[in-house]
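Showing just some of the chains, left in place.
Letters A and B mark the chains in the order given here, with residues in each chain numbered from 1 onward.
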Amino acid sequence: MSDTNFDPEAALAAKGILLPPAAKPLGNYLTWSSYGTWIATSGQLPWVDGKLGFHGKIGSDLTPEQGYQAARVAALNALAQVRDALGSLSRVSQIIRVEGTFQVAPGFLGFPEALNGASDVIDLAFGERGRHCRMVYTNTEMPMNTPVMIVIHAGMA
Amino acid sequence: MSDTNFDPEAALAAKGILLPPAAKPLGNYLTWSSYGTWIATSGQLPWVDGKLGFHGKIGSDLTPEQGYQAARVAALNALAQVRDALGSLSRVSQIIRVEGTFQVAPGFLGFPEALNGASDVIDLAFGERGRHCRMVYTNTEMPMNTPVMIVIHAGMA
């Protein structure tokens, strides 16, 4: 693309936010795949410096604010997979869809707000090109006791 | 398209079924997005006149028949998003995939039948072009205590 001003990673860095390295899969699968110009990540966990940064249920083990942060960190890990796929986030034409799956305490219904942790950081990085639809799930058991997993579907220029 | 007989909204109206207005999002996201000729909605709740029309778990708070109706209403809300995306449901070439997520009482397994509430109304509106694959989930906590959320993936002509 000729739009040299579009640099999502620089937009994040300007806010002091660094993308982590792309995490390894937890089994016999790829952390992203592409089909034509469409890219999907596998479910990404909130890795921080190679360790899971958050554990347990939002609403009991974790506060709503920690849930928001966990979703943000998981989204950054998903963006790291997209960068791995494309070489640079500047090649993303569109963030299409975000899927957020949460582990929450019984009766805790504030997880759409937690998912804003993902949506807001995508906004920050991509602006208009980051405007996405999304779906939110709650699961009672999650891999490694993570409070959140994020999937990103993106289009490439 | 030149097929002037294809009018899903009129087919619904002939049965006394009106599409609601497209609901607002519950957070920082779009209620639908498109990529090429493919459209996906965010998870849609069973809104009736701007209020959630159904609450709680199917099989305890709600009867199976109410679950079926809730899925139908949520699907109509999803179709309202597709209409918002395209201007008219006549431009839909295909309903591709339906995702239904339900909140159910422990041991209640009748939710595939409840999801027929969505599939049947899509049939009514779109006929052959409405033939879709689908996936069904159960979640223990759902936004605003809704019994169901519906996602529709559609193709446009």
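What we mean here is this: a contact is a pair of C-beta atoms (placed from the backbone, for glycine too) under 8 Å apart; a residue touches a chain by one contact, two chains touch by 3 or more.
Keep in mind the model is a prediction, meaning the values are calculated, not measured.
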Quick one: how many copies does the complete complex have, if 2 are shown in place?
3
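In this text, only the chains that are shown with their structure count from here on.
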Between subunit A and subunit B, what is the gap in Å from one C-alpha centre to the other?
26
For the complex, give me every residue of subunit B touching subunit A.
26-33, 35, 40-43, 99, 101, 137, 139-145, 149, 151
Within their complex, subunit A touches subunit B through residues 38, 94, 96-98, 104, 106-109, 111-113, 115-116, 119-120, 123, 131-140, 155
